[in-house]
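Heads up, the thing below is written out as structure tokens.
Excluded from the complex is one protein chain; the other protein chains are retained at their positions.
To keep things simple, chains are lettered A and B as they appear, and every chain counts its residues starting from 1.
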Amino acid sequence: MIVAKRKPLEQIEAMLEGFERILIAGCGTCVAVCMAGGEKEVELLAAELRMKGKLEGKRRVIDEITITRQCDKEYLDQLAKYAGEYDVILSTACGAGVQFLAERYDDKLVLPALNTLFIGVAEGPGEWSQRCMACEECVLDQTGGICPMTMCAKNLLNGPCGGTNHGKCEVDGQKDCAWTLIYNKLKKLGRLDVLRKIQPPKDYSVMAKPGRFTHEAFEKAEDEEGK
Amino acid sequence: MNEPSRAEPFEPKVVAYCCTYCAYTAADLAGSLRLEYAPNVRVVKILCSGKIDAVLLLRAFEDGADAVYVAGCAIGDCHFLEGNLRAIDTVAYAKKVLAEIGLEPERLEFFPIPASAGPLFAQRANEMTDRARELGPNPLRNTKGRDAGGKLAPEPDRHPPLPEARLGTLVRHADRLADCPGETSNGSST
Partner (left out) sequence: MAAAFRDAFATKDFVVTAEVGPPKGTDVAELVRHVDLLKDRVDALNVTDNQSSVMRISSLAVCRMILDRGGEPILQLTCRDRNRMALQSELLSAAVLGVKNVLCLTGDYVSVGDHPQSKPVFDLDSVQLLQTVCLLNHGKDLAGNAMQGPTDLFPGAVVTPEADPIEPQMIKFEKKIVAGARFIQTQAVYDLDNFKRFMDEARKHDVKIMAGIVLLVSPGMARYMNKNVPGIFVPDALIAEMAAADKDKRLETGIRIAGRMIRRLRDEKVCDGVHVMAIGKEECVPEILKAAE
């Protein structure tokens, strides 16, 4: 899922400078799972901002609402009855949600409370790590299920590099060398011949931003009548 | 103008979140033993200290408590095995948040209190009350439009309702203030 973390309080305070009526809009999906922007985190952030504001003599009203998620129009519509009453909406969704909310309520200033980090997995309570960088051309079949684009600092497709150090990466001694992991995995699976293949350079044109994807089932059919 | 005359000395309001199995039992024992301890402490019974969330602790301060402590089982004796360990981490995190906001982290503490330690319960109650007295009133007490009011736990034996996710429901801060028991709205100070 998308993993994000809350911006430091000073940064959020700086963004909210001068605003009196603030709505914190939470998201109940990915950011709730990674404990950055779900209902509980919104409660906590609202309490923090209120208390800090009062201690500093600021005039502020901070209300909270958490919707199921902010990347679907139907859920964003639920904010329609309230959005008008506030000067600014502080969204605790990932970057995609913040933008969608801003598009939907485009006469309102929408601020991001989180820094979106990566697509990742939960290794344990409170610990998430990246696994995917959405490179649009999955090569996990060639590497035994370990992603070289993400797990290798240099995103090599023919690794390892000369910096591999007893199974650890030269960049960070705590990180595993992805290609040593790939070698071990392919060896275990009896598929080392795959490792001997020279992988061609990655086609980055598939990653042109901003990306767009239409499901085949929703593509407009050829107009049969017109033939 | 002279210094304002000293009104009654400030009496701190201290909230104690006590776990059912150890700390609350110790509180009961302190009662049976007729031990005297500061009347400033309001006990909130929770099932396990591990249930405590940072928000709960922050709300207590937002609602005007001068000191808050979480009392759980002795380390290694938690009825739910690791609840008290989780409580220790949560309290440490909440202290950091308090510091960020501008409140003294010393207003918050975790104490392990075994079930048989009635006197220890009384001692901690007095300790936190003295600490709160020394640190002075919570500056949020007297902020306009907000008053901690009276009881924070209407009936100690009535468990608060479990929180439900209320996706799509707007929570107005003003409404939450109105919901708080013993609330005298519009800022009249006690």
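Basically, contacts are C-beta pairs under 8 Å (C-beta built on N, C-alpha and C of every residue); 3 or more make two chains touch, one makes a residue touch a chain.
From a predicted model like this one, the values you see are computed outputs, not experimental measurements.
Engineer: Just to confirm, in the complete assembly, which displayed chains does the hidden chain contact?
Structural biologist: A
Engineer: One chain is left out of this view; which of A:G57, A:G162 or A:G190 touches it in the full complex?
Structural biologist: Looking across A:G57, A:G162 or A:G190, the contact with the absent chain belongs to A:G162.
Engineer: Return the single residue from A:K5, A:K40, A:K154 or A:R191 that touches the missing chain.
Structural biologist: A:K154
Engineer: Using the document's contact rule, name the residues of chain A that touch the chain not shown here.
Structural biologist: Contact residues on chain A toward the absent chain are 153-167, 170-172, 179-180, 183, 187, 192, 195-196, 198-202, 204.
Assume only the chains that are shown with their structure count from here on.
Engineer: With touch defined as at the start, can you tell me which chain B residues reach chain A in the complex?
Structural biologist: Where chain B meets chain A, its residues are 53-55, 58-59, 61-62, 97, 100-103, 139-140, 143, 146, 165-174.
Engineer: List the residues on chain A that touch chain B in their complex, please.
Structural biologist: 9, 28, 39-40, 43-44, 46-48, 50-52, 54-56, 61-68, 75, 78, 82
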